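For this depiction, one protein chain was excluded, whereas all remaining protein chains were kept in their positions.
What follows is subunit A.
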Amino acid sequence: MAKGTVLGRHPVGMILAAPYAVYIAVIFAYPLGFAIWMSFHDYFFAAPGAIVDHPFAGLDNYRAVLSDPGVRQAFANIVVFLVINVPLTTGLALVLAVALDKVVHARTFLRVAFYVPYVTASVAVVGVWLFLFNSNGLVNTVLGPLAPDPSWLVNEHLAMPVIALFVTWKQLGFFILLYLAALQNVPRELYESAAVDGASAWNRFWSVTVPAVRPATALVVILALITGANLFTEPYLLTGGGGPNGASASPVLVMYQRGLQQGEPDFAAALGVLLVIGVLIVAYVNRRLIERD
């Protein structure tokens, strides 16, 4: 049976995997290299067909990005976003998953209710949040004199928290699903022995469930982090392009504005590289913190 030892036992596997490998080379590896190359060169959009030089620029693009007040603001905004979104997402998703796991009646209704924002387009639900949170919206009507002034989406202290809340609501179903999957793998004996020891429900949750789903928590935190780093649609539509005064701008929104609208793709490429390095560092630190024994 051992034929074709040079190509392996099933050379046909190379043919099956080839389209994927070629695709990765063309759509990932090449653009990835291009992005990094672009970030070190003076790159600009030229007229079609024109042959232009793109001289080596060293760290100029990176210097421009790091000293740009709009970029700094965008990164600070993402920190605000993460500080609100990540604890809220992990906490709510785990508590709701534990509760949903035990529920007997109306399982389907409850599951659908919590997942439905996740399956709906951001653009569609942004529409209704605009309706709810605009200055004459239902939220302010209900709050009456307690309504913030300026209103939520045009208030520089509230625009980013509203976006963080929106994304938490939108993505929570997916994270509940991840936790539900993790809960299926928690050995029941752990709960039984904890019950025998007379642990309260809260103690069982805290000393059995939370440690048992720790790998899922690490995943949830990393995915929430990536969602935050990718934020675009919400600041673009919900707060009219990162307003007010850039108080809700995100790095990807700045990439779009500077790179494509204002024609500085080299600046945007350097910003992208820095953003990814930032995500990798935070993800690594998070991994060390959550997965330590």
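Convention: a residue touches a chain if its C-beta (ideal position, glycine included) is under 8 Å from a C-beta of that chain, and two chains touch if they have at least 3 such contacts; residues count from 1.
To be clear about the criterion, contacts and distances are computed from a predicted model.
Per UniProt, the protein behind the absent chain is "Sugar ABC transporter permease"; the candidates were "Glutamyl-tRNA(Gln) amidotransferase subunit A", "RNA polymerase sigma factor", "Sugar ABC transporter permease" or "PepSY-associated TM region". Of the listed residues A:94, A:178, A:224 or A:282, the one in contact with the hidden chain in the full complex is A:178. Check A:77, A:122 or A:151 against the missing chain and you find that the one touching it is A:122. The omitted chain makes contact with subunit A at the following residues, 6-14, 16-17, 19-21, 23-24, 27-28, 30-32, 34-35, 38, 45, 48, 96, 99-100, 102-103, 105-106, 108-132, 136-138, 140-142, 169, 172, 177-178, 180-182, 184-185, 191, 195, 200-201, 216, 219, 226, 229-230, 232-233, 236-237, 240-241, 251-252, 255-256, 259-260, 265, 268-269, 272-273, 275-276, 279-280.
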